[in-house]
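Input: one structure, supplied below.
Only one protein chain is missing; all other protein chains are in place.
On to chain A.
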Amino acid sequence: MVGQLTKTERQFGLAIAVLVTLLGLAMAAAGRQDLLGVHGLIVVAFGVGAAFLVISGAHLPEPAKERLAHYYDDPIKVGIILSMIWAIFGLFIGVWVAALLAWPELTFDAAWSSFGRLRPVHTTSVIFGFGGNALIATSFHVMQRTSRARMPDQLSPWFVLIGYNLFCVLAASGYFIGITQSKEYAEAEWYADLWLVVVWVTYLVLYLRTLARRQEPHIYVANWYYLAFILVVAMLHIVNGLAMPISLASAKSYPIFSGVQDAMVQWWYGHNAVAFFLTAGFLGMMYYYLPTRAGRPIFSYRLSIISFWGITFFYMWAGSHHLHYTALPHWVQTLGMTFSVMLLVPSWASAANALLTLNGAWHKVRDDATLRFMMVAAVFYGLSTFEGSFLAIRSVNSLSHYTDWTVGHVHAGALGWVALITFGAIYAVVPKLWNRKSMYSWKLVEVHFWLALAGTLVYVFAMWNSGIIQGLMWRTYNESGTLAYSFLESMIAMHPYYVARTFGGLLFLTGAAVGFYNIWKTIKEAPAVQEETAPDRPATMPARVGTVEAGE
């Protein structure tokens, strides 16, 4: 790993690691009376670990020039493995919190293991840990392949990957010990938020620098989506994260917005985290791995353009549909609803574009579980975007809001779309990265596929039932004109569905564990490809490449 870095890069890497260690020490010292101190120690551990890694490879010779004739894939490999580790961990916590709603005693008499603290650990681990690492890893893969260019250096991808995981660890560990801003899907405290900004800017610059080296005149559509993902997530993260720390020696801060403004900013963020993290990023993934796996070109270039700009424009208006009938001014609610409904057009254009790409390759979908993962993901994408527009309609939302229907909807998207497209992409890319003929066992890919699909369906059907029953019970009146059910009665009615949901989650987790095993075995044991697959190399660089600026 370190052997691939040039001597200068090793020096810079060491300098960064030392800097991070010093930062961690400062945090640990300043925050020794506070939870901040604990996080300081975690930062120190990361810094020291990274420094140790660099030093252990310092004696290795300078890497050969020949490396420049290949893509740089080491960080991608690590990113994929990290992504799978986060998946298993995050899904496990998910199954646990699901079980807690059916059997509330299934925990320890300790603060860290109570539902309210575990829930953000679950969401952060699966969205940012699993999803984020998969996005970073695949984006490194896709941007190099579609640009036919190697990344400009070897250090910045490592900085992005390791730095991002430091953020995830700070976030998730913080919730266990009680560090949180409580802003859903953005619970991390101020210093972790600041750190993520540094990592994210590096990521953007790395992406643009790689694009600037491209040997293709056009930027391929998958990159549009990855770019939108990086840029808009930066905007959302910075605005929603604005906060006033109570002191530099404390982990605690207060977000600068309050009440109704905070609610609007929060759901502008929250809904667009769905849009640009969980949708745009993964559409980028789909636009590369689905056509390459199917061996078919994208069905329509024009449809890609329409859906890309439609999604980028419309989504940003839709967040206020999370606040129907609340104290948010009525006109903002109406705008949110209108744009949410219009969103269906570009969303379905994307889904259709993906499915029509498969025309002529349906026999492959039947035989190849990897491609089937991606196909079913596109179907779930279509279904959940339809459901999303439907739930954004005020009168529908009056029933569904605050109920499990929302949770079911989110998981139709998160399991059915995000996780399935990711598993598909990972199964497509792992044999290539490790230079294997195929996955260790195609049968286990099949097993994973059916476990994942069954788990998703059980989960989503359980939540549709519980959500709709709950919503109806809350609003049902007796003949005498009084409310028919107490809150407790509605809660008791949920029990069988909460049991079913836990079971669905368990199926899904088992599938992911099977996938992890299969990936591990592929890396360790699968037979290697003998001669190198010739075309998977960057185009030869013209001499002036070092001076090429972004944008031509």
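Going forward, a residue touches a chain if its C-beta (ideal position, glycine included) is under 8 Å from a C-beta of that chain, and two chains touch if they have at least 3 such contacts; residues count from 1.
In this text, contacts and distances are computed from a predicted model.
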{"item": "Hidden subunit of the complex - UniProt protein name among \"Ring-1,2-phenylacetyl-CoA epoxidase subunit PaaD\", \"Cytochrome-c oxidase, cbb3-type subunit II\", \"Phosphate transport system permease protein\" or \"ABC transporter related protein\"", "value": "\"Cytochrome-c oxidase, cbb3-type subunit II\""}
{"item": "Which residue of A:107, A:202 or A:438 touches the chain not shown here", "value": "A:107"}
{"item": "Of A:13, A:120 or A:511, the one touching the omitted chain in the full complex", "value": "A:120"}
{"item": "Sole residue of A:203, A:339, A:459 or A:497 that reaches the chain not shown, by the stated touch rule", "value": "A:339"}
{"item": "Touching the absent chain when the full complex is considered, from A:42, A:85 or A:316", "value": "A:316"}
{"item": "Interface with the unshown chain - residue positions in chain A", "value": "33-34, 100-102, 104, 107, 109-111, 114-117, 119-120, 175, 178, 180-184, 208, 211-212, 217-219, 224, 227-228, 231-232, 235, 239, 244-247, 250, 252-266, 268, 302, 305, 309, 312-320, 322-329, 332, 335-336, 339, 398, 401-403, 406-407, 474-475, 477, 482-483, 487-488, 491-492, 550-552"}
